[in-house]
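Every protein chain of the complex appears in place save one, which is left out.
Right after this comes subunit A.
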Amino acid sequence: MADAHHIQSNDPNAGAEQRKAIWKTFWILLILTALEFLIAFTVAHGTLKVTIFIVMTIVKAFYIVGEFMHLKHETKGLIWSILIPIVFVAWLILALLLEGNAVFEAIFG
């Protein structure tokens, strides 16, 4: 890892591939955000719209964490150490949204 990261600066082409990947990621993020903007005003409010937004957000998160934060290119151990704790967030979402729905039913249902 140390050798791969310490490319000599006198090589003009050093890191060119990496810079290409960075700009590619930038365009993907920009296009996805523009699409989100478009969908916000063209698709009717409802489950479909929310699902599209959540999927697009996760795709954007994948590119930011994977490319910008370089996690995609780290060791498997590091990748799993970061991703597995996120399971707790999934549980939190499930628990609190169900609870919120129950509160709504109790008051307004």
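Assume a residue touches a chain if its C-beta (ideal position, glycine included) is under 8 Å from a C-beta of that chain, and two chains touch if they have at least 3 such contacts; residues count from 1.
Note that in this section contacts and distances are computed from a predicted model.
Think of the chain that is not pictured: of "Heme exporter protein B", "Chemotaxis phosphatase CheX", "Cytochrome c oxidase subunit 3" or "Nucleoside ABC transporter membrane protein", UniProt labels it "Cytochrome c oxidase subunit 3".
In the full complex, subunit A touches the hidden chain at residues 1-3, 5-9, 14-15, 18-19, 22-23, 25-26, 29-30, 33, 36-37, 40-41, 45, 49-50, 53-54, 56-57, 60-61, 64-65, 67-69, 74-75, 77-78, 81-82, 85-86, 88-89, 92-93, 96-97, 99-101, 103-104, 107-108.
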